[in-house]
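Of the protein chains in this complex, all but one are displayed in their positions.
The block that comes next holds chain A.
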Amino acid sequence: MATSIQLDRIVKAYGQHKVIHGIDLTIDPGEFAVFVGPSGCGKSTLLRMIAGLEEISGGELRIDGQRMNEVPASKRGIAMVFQSYALYPHMSVYKNLAFGLETAGMKRDEVRRRVESAADKLQIGPLLQRKPKALSGGQRQRVAIGRAIVREPKIFLFDEPLSNLDAELRVQMRVEIARLHQSLGNTMIYVTHDQVEAMTMADKIVVLKEGRIMQAGRPLDLYNDPANQFVAGFIGSPKMNFLKARLAEGDASRRTIEIAGRPIVLERPIEARAGEPLTFGVRPEHLAPGEARAGLGNGAVQLVEHLGGSTVIYTETPDGQPTTLLIGGQNAVRAGEQIPLGFDPAKAHVFGEDGRRV
């Protein structure tokens, strides 16, 4: 039976300095939630508060409805995988995996059964007698995950577990963690600053900035309907294009904005004050070189990246605003050329002066 987690106005303060500002969040049983955000946004602090490694300054943490604020880490039914792996260097892999179970006073046969079962699951059986220093980064990561699995916790917590691995191994381990979640079905919380990891692994993404939740939801909801300019810019790669815009005067329907002097008619009215500086956002993959229902005029091509399966084109709009296009497949466009920047207005976003979506 998977476990739910509720955060109710959770606050973390060091003296007078608040770093987490009253967070409300529910993580459903069996959900894979990813906390994502830039460095210093409070995602690891929030995870550590759930783990019981940081005191909660205010609000209430509940696991399966039970208040956990004062419950020690070992009694919360959680296991944690650390960014540095936190393997004990003087113990063999077997001893590392068995440490928590032996600490709990478990019988030797049961310890062996659990360790061997986890080792089979993670394919680290032949490594059990080695010391951590004799393991590669990927193997260490598996051992760290194994140490969490053997405890059969209700909740798994991962604190940037892949950030020390190279790109190829990161992709491989990402898939393995996702498979692990599918096979175990436990509630998992995963912290990363990598939005690709967040998009590929999460059932629910929680985007944090400066100790506040900017938006929480399913990955595609955040991608398609970002609540604000921060989320729009953080989710998606390459990053969403942002261009200066303003509400056109004289349009009673409030659907027309002007970008570089060109009127663009959107599908819905804009909830902004007249004259308020706006930001127009369109994802690189939603721009196309050619005529479309709407356009930004001709873009001067600055640089082209041929990735084989796709092409990234860096351009400038007629008023000098940088704009990136991501086109599927290969494209013969070259630097110095002019290409029309067309897009579907249904996929465009407009943000107000304070960054909210309007």
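Heads up, the rule we're going with is that contacts are C-beta pairs under 8 Å (C-beta built on N, C-alpha and C of every residue); 3 or more make two chains touch, one makes a residue touch a chain; residues count from 1.
Keep this in mind: contacts and distances are computed from a predicted model.
**Q** Between "Sugar ABC transporter permease", "Germination protein XA", "Na+-transporting NADH:ubiquinone oxidoreductase subunit E" or "Basic membrane protein A", which matches the UniProt record of the unshown chain?
**A** UniProt lists the chain left out of the view as "Sugar ABC transporter permease".
**Q** Using the touch definition up top, pick the residue from A:100, A:219, A:299 or A:352 that touches the left-out chain.
**A** Here the residue in touch with the unshown chain is A:100.
**Q** On chain A, where is the contact patch with the chain that was removed from view?
**A** So the residues of chain A touching the missing chain come out as 51-53, 72-75, 78-80, 82-84, 86, 88-90, 99-100, 103-104, 133, 147, 151.
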